[in-house]
Every structure is written in structure tokens, then in C-alpha cells.
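Got a structure for you, written out below as C-alpha cells; questions coming shortly.
A protein chain is absent from this complex, but the other protein chains hold their places.
Presenting subunit A:
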Amino acid sequence: MNMHAQPQSTPAETALIDAFGERLSHLPGDGEVALKRDQSVEALKRGLPTRRIETWHYTDLRRLLTAVPEFDATLAGKPAAPLIEGSPVLALLNGVAARPVAIEGVDVERISEKLGDGTYAPALGPQGADDAIGALNSAFVADGWLLNIADGTVLDKPIELQNVQAGGQVHARLAAKVGAGVTATIVERQTGSGDALVSCVDNVVVGDGSHVTWVIVQEQPESATHLGQFNAWIGKDAKLTLFFMNAGGRLVRQEIRVAAKGEGSDFQLRGVNLLSGDTHTDVTMVLDHEVPHTGSREIVRNVVTGKAKGVFQGRINVHQYAQKTDAKMACNTLLLSDDGEFSTKPELEIFADDVQCGHGATVTEIDHGHLFYLMARGVSEKSARGLLVKAFLAEVIEELEDEQLVEALEAKLDRWFATHG
């Protein structure tokens, strides 16, 4: 018996490889782009990651990705009302960019055009052997949006990017090249009505001195698979705040890969995982502090009901020259059911000696004393639990400076709790 034989491909792996053969002629780009797609498929052919791959230890994609829906070009998503009234919306409807809107200070490009003319080739291909999302997305990506935000632009409303799926497969890119001295908020909505397999890779470059807030709201139906990857590079004295809310999906992996590239740069991660049903949600972050005098804070709060499983892996690499790094990470879970679970894996890799780094994790249940107090004032059990869940998350959500955004996110939380709490 040959112990080193590749295990037989799973139906999902076979379906992906077959789909590539069928899709290839419909995908934009040749030359360098096609080469990158081929390389990406070669990576997929080596098999989806299993728990033996360290970064996928808690999310055995090979086992969990049980079915891959077929591409269906006849499906079309419908754009949603923006989270904040009056936001300019750039939609992707079942993977295809809708009509662009004009936004002052922002040059909007379609990724399909940049694939077509080959200029997007450098952004394709997996980054490393464990980058299954990068490989899958690079092989199949058909469209997306690229925002070029000019130096000094101050956006008065968030720009909303919508990736709305109606089923089948959707592989998209959302990218932003943010110039220097920009103040901008981008809202990314991952939503839809189908049982799609979605991959979405974001590449965000934050120019020197800019302040960018990026908000990902993922609320796929409980039948969809969502594979997200957010990559960012932060320039000198620039600040990036990434907020995410996961409130849907059957199988969800959101990767976050951030590099603090410029001195004085700052990264803030605030995340909320609302997990219910028989679902699996994994948030995996790798943060590199590459230069001196950079800071970061990560606060992830999880609410778990039903039989849901959640994972947060947070790895902070402090490079050798990155003195005076100030990095702190916290992951707090509120368990609302006995059958739910949440795993946390913090990792600090520190090669500099003059740094302040720390992490902490807690798991709690609803405090019975608090619940009794609220109920003794006539608040029904369900509402009382809702108030306490909101209280647990309030700190993370309310830190966003935009009040309308806070209200919109709290409304989403209320709605989630009404059906799942």
C-alpha cells in the first residue's frame, strides 16, 4: 500500500476542477491572467486544505465543503437598499458588476475590464501554499470593483459595495487604492438569496496619513458558503479600522491579512460574530507589524446559539525592527446554548524586544442575576436576553464614529436576535 498516495478527490474538489474547464472560455483575460488562473487551478488540484494544514486546523475545508453548486449565468441578484440612506452603491449582481455610479474624488473601475486588458494579473494567484481562498478566487474571478480614491478626498457618505448572490457560484474582487490624506468609510455587503458558493477577495492599500473605515456585513442565507479574504497594507501615519459582522452563512471563512507598513500606522479590528443554527464560521487574522511605532487593537465578540461553531485565530507577527509596537487582542464569547462552541487561538510571534503585546479570551453565559433583575421589571425573558446580548456587543459596535452606521448595525443585530435568539 502506498502511504503517500493523494487521497481520492472529494465530489466538491472534482466539481471545482470540472467547472474550471467549462468556465475558462467565459472568463475575462488571457496571457498573464490566464497563466495565473492556471496556476491557481493547479493549486486547487492539490486538494482543499484539511485540518492538518495549521491555518485550517479548525476548519477542515475538504470535509466541510460538501457540495459545489454549478455556475448559472441566468441568475441575477437584486441590489439591496444601502445601509445608510444616500450612500452611493456599487453592486455586483450574481458576480457581475452593475452600472457604476459617479463619486467625487473616486475613480471607479470594473475588475472585469482590468482582467480583460491584463492589468490585474499581478493581483491574482494564491499567496502561499495554504491560500485556498486566493487560489479559488483567482481561478474563477470574473468581476468586481476597484476604487481609486484621490489624495485628500474626504467622503461625506460611506461608499457601499454590494456583492449580491442569487445562487450558483460567485467569485469577486473588491479593491481600493486609497491615496494620501483621505478620510473614507467603505461598507461591504455580502448578501443574497441563493445557496451560492461565494468567494470574495479584497485588496486595500491605505495611503500615508489616510483614515479608512471598512465595514463588512456578511448576512448570507443559512445555505450559502462564504469565503472571504481581506488584504490590506497600511501606510505611514495611516489608520485602518476594519469592522465585520458575520450574521449568516452555512460555512463561512473570513480571512484578514493586514500589514502595518508605515511608521505610525494603526490597525483596529472590531468584529461581531452572530452564530446560529448548524453553521460553521471561522475568522482568521494574520497581522504583520513590519516597522517601528505601529499599533493595533483587535476586539472580537461572539454570540453563539443553536449548534453553531465559531473560530477566531489571531496571529500577530512583530518583525525584528518593529520596536515600540503596541498590539492587543481580545476575543470574548457569549454562549447562549449548550450545543454551541467557539474556539479561540491567539498567537504572538515577536522578534523585537521593546514592544507591548497581549491577548485575552473569555467565554461567558448570560448572567442570571442580570436576567432576573430585568425580568423583575417586567421585561420578558426574550427581550431581557436581547438587551443583555446587545449590551455585550454595544462596546464594539458603538465605537464606530458614524451614528447612522451604529444604528443600522444595531438594527441588524435586533433582527438577528428576533429570529435566532
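By definition in this document, contacts are C-beta pairs under 8 Å (C-beta built on N, C-alpha and C of every residue); 3 or more make two chains touch, one makes a residue touch a chain; residues count from 1.
Here is the rule we go by: contacts and distances are computed from a predicted model.
The chain absent from the displayed complex carries the UniProt protein name "Fe-S cluster assembly ATPase SufC", chosen from "Phenylacetate-CoA oxygenase, PaaH subunit", "Phosphate transport system permease protein", "Fe-S cluster assembly ATPase SufC" or "Ferredoxin". The omitted chain makes contact with just one of the residues A:Ala129, A:Ala391 or A:Ala411: A:Ala391.
Across the entire complex, the residue among A:Tyr321, A:Phe351 or A:Tyr373 in touch with the chain not shown is A:Tyr373. Taking the complete complex into account, residues 368-370, 372-381, 383-384, 387-388, 390-392, 394-395 of subunit A touch the chain not shown.
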